[in-house]
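The complex is shown incomplete by one protein chain, all other protein chains being positioned as in the whole.
Let's look at subunit A:
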Amino acid sequence: MQTKGLKLTDVLTTVVVAIVFGIVYKVWGPLYYAVKPLGLHLDQLIYGMWFIAATVAYLLIRKPGVALLAEVAAASGEFLAGSEWGLEVLFYGFVQGLLAELVFAAFRYKRFDVAVVSLAAVGSTIASLVVDFYKGYIDQLAWWNLTLFIGARFVGAIIIAGVFAYSLVKALEATGVTQLLRPTTKEDYDSLDK
């Protein structure tokens, strides 16, 4: 049945999907500072798009390590496409992917529902906030402003990297393409015996 580790097929599919999102991440940059209306943090509502590669790749391929690889690959794609943020996207990508991966690991890679991916989105949000804490002195913002900032980022992350990612993969399932990707399950074997 399932072999240990990722095969070339898994890696390649993950990376290809992630690079598509890497391009999205890149064009998301200008959008992000275009909707930044003088610090009222509406921009934080769309921040969640930068977590979506991890959750989508995990839902598609359903194997350990995919979420981290996808987020790192998407960040690399964004970086190589000439991101305005430069090298820092690699750090953000790594920690965001890592926390999403840990959430999936906590459920032992057995759950693929909207609650788990939303939780992974929350994990990525926490990761990004930790880096922001060191990099952006966000603790030095006035408290009401900081609350708005964090709140908006969590809400946006759950909507985009959680619920939207889930509905995206559901739509992809309808095309039948996901059957190529997922490891065979016990149900598949059982259905052969019927």
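Everything that follows uses one rule, which is that contacts are C-beta pairs under 8 Å (C-beta built on N, C-alpha and C of every residue); 3 or more make two chains touch, one makes a residue touch a chain; residues count from 1.
We take it that contacts and distances are computed from a predicted model.
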- Can you pick, from "Chemotaxis protein CheA", "Sugar ABC transporter ATP-binding protein", "Putative HMP/thiamine permease protein YkoC" or "histidine kinase", the UniProt protein name of the chain not displayed? "Putative HMP/thiamine permease protein YkoC"
- Task: Would you write out the residues of subunit A that touch the absent chain, in ascending order?
- Result: 6-9, 11-20, 23, 29-30, 33, 36, 38-39, 41, 60, 69, 73, 76-77, 79-91, 134-137, 140-142, 144-145, 149, 160, 164, 167-168, 171-172, 175, 177-178, 180-181
